[in-house]
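Read through the structure below, which is laid out as structure tokens, and then see the notes.
Excerpt of the complex: some chains, original placement.
As written, the chain order gives the labels A and B, with residue 1 at the start of each chain.
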Amino acid sequence: MGQAGLEDYFRAQQVSMQWLPVLRALAQQLVTHSSAQDLRALFVKVGSQFASDVEDHFQEIQTLSQLEEALNGLWAQTNWGWVTLSEAGGGISIDHEAAPLAEAFGEECLEWSTGLLEGFYQSVFSVLGASDTMRVREASAPEGMAVHLRFGR
Amino acid sequence: MGQAGLEDYFRAQQVSMQWLPVLRALAQQLVTHSSAQDLRALFVKVGSQFASDVEDHFQEIQTLSQLEEALNGLWAQTNWGWVTLSEAGGGISIDHEAAPLAEAFGEECLEWSTGLLEGFYQSVFSVLGASDTMRVREASAPEGMAVHLRFGR
């Protein structure tokens, strides 16, 4: 009943009961019909669409810390955890913590479900004027609720 | 600010903010890639999968009113509205009220999103021993949050 118990408890609480069974069942059906690559491509588009629905939040942003603040306002409102942005070697590290993806679609679907955040952040940087040669990509495999992306060449 | 205002308010509150933008974006992407017929088939399978994840709730049921009660226990817990079952002409009318489908995926996607409830109820009746000649089908077009199905030949 130590730290691990607490994390398990909150993680299970994280996704609203209204959608957890549907999202899990949807993931299982999608996996039966499509490859992980196709599902990742679908989720990149879903994330991109999501970002374009909320792009008004990001129009007037000038600095990286303003962007982090605007993003975290949105993530806090929707219970999607929080993000840390940091400059790293000519690009930007995007570390998204407490993402509900692992809980919603299952740990084994993180391979493609994190595409949602990839597409989301890609769209946000495009709105801010980033050139097409700069892409958001996974920097390393997700660790549970922590998703690590990188924006750069 | 009368009854209509109240219904709009509760309807908008109905789907957790954590998933509303994702479900809406997902619906928009699915529509771009697949026909309504294919999406309905997918959602029938999702509903069927959902039902098989919770089929323990329905094992010991003997009567239609016990079934209605068990179903409404599940729907209340997950904020999915409630259902009324009634015998009608050798079949069973399934009237599901306050379903969050219209709000979650959009009114224009009810054409296929209600497949989720069709697949769910089909699976439940199968668990209860219904023969394969008996099917759940839409009885009439959904009216907002009210979905009308019929189980019968």
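Convention: a contact is a pair of C-beta atoms (placed from the backbone, for glycine too) under 8 Å apart; a residue touches a chain by one contact, two chains touch by 3 or more.
Every value quoted in this text rests on a predicted model; they were computed, and no experiment measured them.
Q: In this structure file, how many copies does the full complex comprise, given 2 in place?
A: 4
Keep this in mind: only the chains that are shown with their structure count from here on.
Q: Note the rotational component of the Cα superposition from chain A to chain B, reported as an angle of 0 to 180 degrees in steps of 5.
A: Between chain A and chain B the superposing rotation measures out at 180 degrees.
Q: When the C-alpha atoms of chain A and chain B are each averaged to a single point, how far apart are the two points in Å?
A: Once rounded, the distance between the two centres reads 29 Å.
Q: Inside the complex, what are the residues of chain A that reach chain B?
A: Interface residues on the chain A side: 15-19, 21-26, 28-29, 33, 42, 45-47, 49-50, 53-54, 77-80, 100, 104, 116.
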